[in-house]
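Part of the complex only, each chain left as placed.
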Amino acid sequence: MPIVQIHLLEGRSLEQKKQLVSEVTGAICRSIEVKPEQVRIILQEMSMDCYSVGGGLFSEKGS
Amino acid sequence: MPIVQIHLLEGRSLEQKKQLVSEVTGAICRSIEVKPEQVRIILQEMSMDCYSVGGGLFSEKGS
């Protein structure tokens, strides 16, 4: 029943996303004793024009 | 004042989205006594590469 949302900058390959959801699901199952099929993960990709740290967009400064 | 976010897989028609927000707004109004104009709904469409159940992406297994 854990529901996970991960915001990350766009540009990851499909392979990286596959590994990401697989590893995070495993990490959750080991930690709080749930089964993999109970874990839902939403990946939310952000463009560099839509993410800011310190008051400036990422697209202005590179990552 | 209820604010609703609905994550759903992409691919719904405009007609389905219209029905969805109309029906959900009605359901909320009947249940907690608010007026339709107080209900805001954000639909957040996910690609099948960005949603995982059981540790695998939907794009790997179909929905």
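Which chain is which? They are A and B, in the order written, and residues in each are numbered from 1.
Note that contacts are C-beta pairs under 8 Å (C-beta built on N, C-alpha and C of every residue); 3 or more make two chains touch, one makes a residue touch a chain.
Worth saying up front: this structure is predicted, and the values here are computed from it rather than measured.
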Full complex copy count, 2 shown, is 6
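Operating definition for what follows: only the chains that are shown with their structure count from here on.
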With centres defined as the mean C-alpha position, give me the chain A-chain B separation in Å. 20
Considering only the defined contacts, which chain B positions touch chain A in the complex? 7, 44, 46, 49-57, 59-60
Residues of chain A touching chain B in their complex? 14, 17-18, 21-22, 25-26, 36-37, 39-45
